[in-house]
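Structure record follows, encoded as structure tokens.
Left out: one protein chain. Kept in place: all the others.
Showing chain A:
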Amino acid sequence: MIRARGLVKAFDDFTAVDGIDVEVRPGEAFGFLGPNGAGKSSTMRMIGCVSPPTAGELTVLGMDPRTDGPRIRAGLGVVPQRDSLDEELTVEENIWVYGRYFGLPRRLVRERAAELLEFAQLTDRARSVVEPLSGGMKRRLTIARALVNSPRILLLDEPTTGLDPQARHVLWDRLFRLKREGVTLVLTTHYMDEAEQLCDRLVVMDHGRIVAEGSPSALIAQHSTREVLELRFDTADHAAHLGGVEGVADRVEVLPDRLLLYTPDGEAAQSELHRRGLEPLSALVRRSTLEDVFLHLTGRTLVD
């Protein structure tokens, strides 16, 4: 569906995307995970054929964005990072006018708009003007609108940023449904739980480059241990406790507010600390997540 080789995006003298290789297969959910400024949106905009690549190869739906932009865009649904709704129009009017951009007949657009509003749980707001709606409602409308042309690929740039947990779960559920219906999903996020929930495969991006690639579980298996023991101490500098935990875990990461001990068996590590007489304020054993993968690969946390 999407194939990129050595894809580059440069703005003046700044390189936002620095030669990435990506392959997205039909029907899968593919994610770009990375911190602010990693180049996720720049990549999505190139795939969406609104931003011409600076260098490299890009094929979307088997076509070249340089020559077939409009034809490719006809088969895409785009949820940009920042909503681009017409705030003065009503919810349903937003979908109607958008459907016409694709040259869809008015009757078809109206039918589909009704279905999509149902899908996005906005039916009872269909006639309200967009401007006063909550952020989550606008986001759902943006997604509904992106589906008006029955796209084969849905591009979602941070679909759930700014939503409350419940709204995120509703949205995830909707995305699962689309996936089951065969829509290829490409999304960016800096929420590791979102990436783990939604993505079959993902790439971790940092500074415009891809630093790892695979399924969430494969990435965790490859770049982290099974479990993590999180320790908080009553101290300003957690690095001071490095000596005390030496040898207990395969690897230790120091964060401003805690120590992370990477080990296959968190319980065992915890008893070992207890035996040494170490008294942290709190100790928590959990499974490794993509956050740990990211921390390991880049030395930084995802959400800052």
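FYI, a contact is a pair of C-beta atoms (placed from the backbone, for glycine too) under 8 Å apart; a residue touches a chain by one contact, two chains touch by 3 or more; residues count from 1.
Throughout what follows, contacts and distances are computed from a predicted model.
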Worksheet item: What is the protein name, per UniProt, of the chain that does not appear here: "Acetyl-CoA decarbonylase/synthase complex subunit gamma", "Lactate utilization protein B", "Hydrogenase small subunit" or "Transport permease protein"?
Response: "Transport permease protein"
Worksheet, complete the sentence: Among A:D13, A:E181, A:D234 or A:D257, contact with the omitted chain is made only by A:E181
Worksheet item: For the full complex, which residue in A:D18, A:D83, A:D193 or A:D265 touches the chain that was left out?
Response: A:D83
Worksheet, complete the sentence: Missing-chain contacts on chain A, rising order, are 11, 48, 50-52, 61, 69-71, 73-76, 78, 80, 82-89, 93, 96-98, 100-104, 112, 115-116, 118-119, 145, 147, 149-152, 177-178, 181-183
